[in-house]
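Shown next, in structure tokens, is the structure this report addresses.
Of the protein chains in this complex, one is absent; all others appear in place.
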């Protein structure tokens, strides 16, 4: 029975943490922090145990009939473990960072409560065993992130929150329509939408193919809002008003990744890549993703605020995942899936750094970064590593993704994708290198805009610094030790071979 | 069916209509009581003496008294309020 | 204007519909009066309407008494506090005084007769109750303050009929009979008892709805109109 | 067993009327426990032994009156007992400041409960009329309780609407009796045919019941009455009272008069529902008062219930079943969520002394639990998962797909966004930090009971199978 309950435990760690944190009075900081961190560590351990089990072909499944004919399924498979591992590790890092970031701020109880709830929803998304369960957690994610976006309570953040809701609730409604139609018209028995039973869609009669084609794009539009596919990305740069750990979480794990992960699920576990290829849905999506990649990078070039530039960079980078998923053939798939993880750790590093600059020196604009490298060397090194990774400099994590994507594109006979990758890398370099230049080579111009953490033993307080360094180390390690058994790349290959050779 | 029934039925409808057509509430209530008495008569024609009794006692009688009493109260309040208003008006002008 | 036109439209549709419905009504398949006649002996009451009201469909009547009680409770909740101008100024009228003295016993007597007649002829608790209430209203207008100022006693009086009805109805269940069933041999007398108490309670209820209605006295200093 | 559910509230109504003031509060909890226990025992009995009927006074229908308890009925009985219990606990603490009102509240509360139970159990058309009147008068009495001018006006409008509605219903009952000679519902559902008399009767009853259920455009009385009453009263009215007349409406359309209603009439009912969703949401979006927002939300949410008629009439049995299940779930989820919402909003208003939405700033810091309860109930109202509201919406959507009624599909799917538009007004304001008012301390039980109700509304998202399985047990009553 432990096998069936494992997914529940994993989900429960952050869910119970959320509930406990909500009920704890505001002033119980120590208790809250201890509880929060132990829950995060426990979750990593549980996910690790499950990952080993999955590698050894164990099944973890929890099933429960929610409505007549519709099951609520939590199931761990290789793909879900990838996402679960990402979110559980980054939950710990972000929580640590947030504790430092929000020191002495009001409403911390509310913040950490919703933070944990948000992680619980990402966990649910990763463990969802069918489309219905996925939908449940996908919507829960919207609800749990809204309070984080408007956390500051200023007019600006409330407006951002409204925009965020318009996009995500609208996307949620479209996804609901797509899922409802999927169940009602195609899949009354609930087998096709079960992620574990792939391949059954190909057996549907040919006259349903038009419907399936339309439904695919209804689902993708619903998911695409969160995955920030142009032009559905409008909420993302505006949501930057949220506190830095929230932005980090939103961009690296929670929201955009949930969308990208959903796209991967739809392509691989519902339509099944081969059938999707035959249906002809992959090429339009690949083109759409490519447009997003280029558009996001171009927009990033035009931004003058650090966080805004990073936001548009996310728009661009997340679409690599969708692009990889569209490349028919195992290597492209590996590229897409591994980028899910790589982009996460790199982007979280960059956002941590941006937060550090803002918290320590009051820097928000790129022009204010001149000479910050000497004042905050560790942070700036981390930023540099993240930026190089994004550009795709070997042997960093980003390079691995881009390499596999490129080979995969050739494999799938879509040579033009190489062009997209090269153009995007150039653009990445164009918007990251000037920042690096300012950091390291420009002299300091007068006093910092608003320096409220003075340099002590380290450049800033430890809780802000160490998570940043840790994630930077992860992103280097993911590239350096790509051949190791539990590296993201090996895991992505495992997933891919299980998908292609069922 | 007798001619009496026709007259009674038409009388009921006329009483009903005149309650609504009257501009004076007091007259409306009185007409309502008349309607109730006619209705009591109707019930005897329908071989329902219990209902005739009940209609006379409750429908016309008690409801009528309640309505009249309320009407009186409403009038008094209105007069009082008008008096108060003029007093206030005078005070304000003086 | 729109309101009048709408009202006229609604009235015309109603009239049309009702006339059609009445004219083309299908023949009934069930004949209830027959069943009433067949079971009237078992009901313990000779008068069919009283039998329906207090035996065959006594559940309706129980709820109906509850409706009356709810109306008076809601009415009492809206009673005004503070001194009420009693007795009425109208009491000075000698004609009314004289009339009341003659009419009052007569009304009460008629009420008792109507109640008693209910078991075999037209009449019953509700009509009798109305007569009792009418007597009370008359007395009130003449200046007699019958409605008790003792609050709890008043409430007991109001609820008494309902309490007895409910108690009799429930007590049947202790003997293993269904709710609202009367023991065969006592049915008649129990029903009469219930009716008698109901008459009193209903009379009191209607009276107190009249007496305790918010009056016309101008608000005294201690009133709670500002609430 | 069945009449116990009537005897308990009636007996407690009398007790709370006659006992000394300090006792009326003490007996509330035992009464609620008894009531809840009786409802649960009946649930179990029906679940194990199937639907039952009960001939009152041992007179078989149609001469006598029967009570009928099937799966649907007992679900509603349990719902009533549960919501009433939580609202009553809330009222115990909420009414501490209302000395006079508190005394009259309890008898009316128990009578309201008795009438609700009576309506769920009734199997006789005229008995339903008496039940409706008892329900209407006790509800009006509760609305008028504060004796403030707006409350009195609202109570008057409500009373007039209720009286007119029940007379229209009674006119229909008169025609039915004249045409068939009986009032017993199980007997009628076997006899009723599609003739003009029946159709006029159904039309009259429907107009009356639509007015009492406050379905657009006959909803005008609801917002002031529900928005102006004391918080526990509003909760009871929105959660339970309007559902009673809807229940009768569904009974008449899908059971008694099933052969007399047409598909186009059912579509018209659906159109009214769509109008209710739009109009109610729009007004909820515009109103400056928080309680009015919740009241208009009730107008909108009642519109979803009306989807039952187009989705269940003239379609395949599978689609009709899903429509039924969706409607029941919506009824349950809305009852819990709306009660929670009114109670939490009532606490907010009590604490800050007014109900202007624009000035709610900073409450999230002081009353997190009340706001959390509001949030959870809002999730269910918006139909977002996981919640009872979502499951209901899902079933309704599936039913619309099954019968190919795409226009209703769009209405149901889009309605959630409209709900989000007005619900998030509250969140938006409550996240601002500027505190513009003194916040008074309130009893924690006020927030807790609202939170519990909201949790039930959410929990229903995981326990939907339960009521649905119970509902499958039908006797001669509902299909």
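For clarity, chains are labelled A, B, C and D in written order, and residue numbers in each chain start from 1.
What we mean here is this: contacts are C-beta pairs under 8 Å (C-beta built on N, C-alpha and C of every residue); 3 or more make two chains touch, one makes a residue touch a chain.
Here, contacts and distances are computed from a predicted model.
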Which of "4Fe-4S dicluster domain-containing protein", "NADH-quinone oxidoreductase subunit K", "Na+/H+ antiporter subunit C" or "Sarcosine oxidase subunit delta" matches, in UniProt, the chain that is not displayed: "Na+/H+ antiporter subunit C"
Omitted chain - touching chains that are shown: B, C, D
Hidden partner chain, touching residue among C:15, C:38, C:98 or C:153: C:15
Interface with the unshown chain - residue positions in chain D: 126, 130, 133, 137, 140-141, 144, 147-149, 152-153, 155-156, 159-160, 163-164, 167, 170-171, 173-175, 177-179, 181
Where the unshown chain meets chain B, residue by residue: 1-2, 5-6, 9, 12-13, 16-17, 19-20, 25, 28-29, 32, 35-36, 39, 42-43, 45-48, 50-51, 54-55, 58-59, 62-63, 66-67, 70-71, 73-74, 77
Missing-partner contacts on chain C, residue numbers: 3-4, 6-8, 10-12, 14-15, 18-19, 22, 25, 27-28, 31-33, 36, 48-49, 51-53, 56-57, 60-61, 64, 67-68, 70-72, 74-75, 78, 80, 124, 126, 130, 202, 205-206, 209-210, 212-215, 219, 225
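As a convention for this text, only the chains that are shown with their structure count from here on.
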Relative to chain A, chain with the most remote C-alpha centre: B
Chain centre separation (chain A, chain B; CA means) in Å: 76
Inter-centroid spacing, chain D versus chain B (mean Cα positions, whole Å): 37
Euclidean distance of C-alpha centroids - chain A vs chain D, Å: 43
Overall pattern in which the protein chains touch one another (line/ring/star/complete/other): line
Contact pairs between chains, per stated definition: A-D, B-C, C-D
List of chain A residues in touch with chain D within their complex: 22, 64-68, 70, 72, 106-107, 109-110, 135-136, 139-140, 142-143, 146-147, 150-151, 153, 158, 161-162, 165, 169-170, 172-173, 176-177, 180-181, 183-185
Residues on chain D engaged by chain A in the complex (per definition of touch): 325, 364-365, 368, 372, 379, 384-386, 390-391, 394-395, 397-398, 401-402, 409, 413-414, 416-417, 420, 424, 427-428, 431-433, 461-462, 464-465, 468
Interface residues, chain C side, partner chain D - complex: 17-18, 20-22, 24-26, 28-32, 35-36, 39, 55-60, 63-64, 66-67, 69-71, 73-74, 76-78, 81, 152, 155-156, 159, 162-163, 166, 170, 173, 177-182, 224, 227
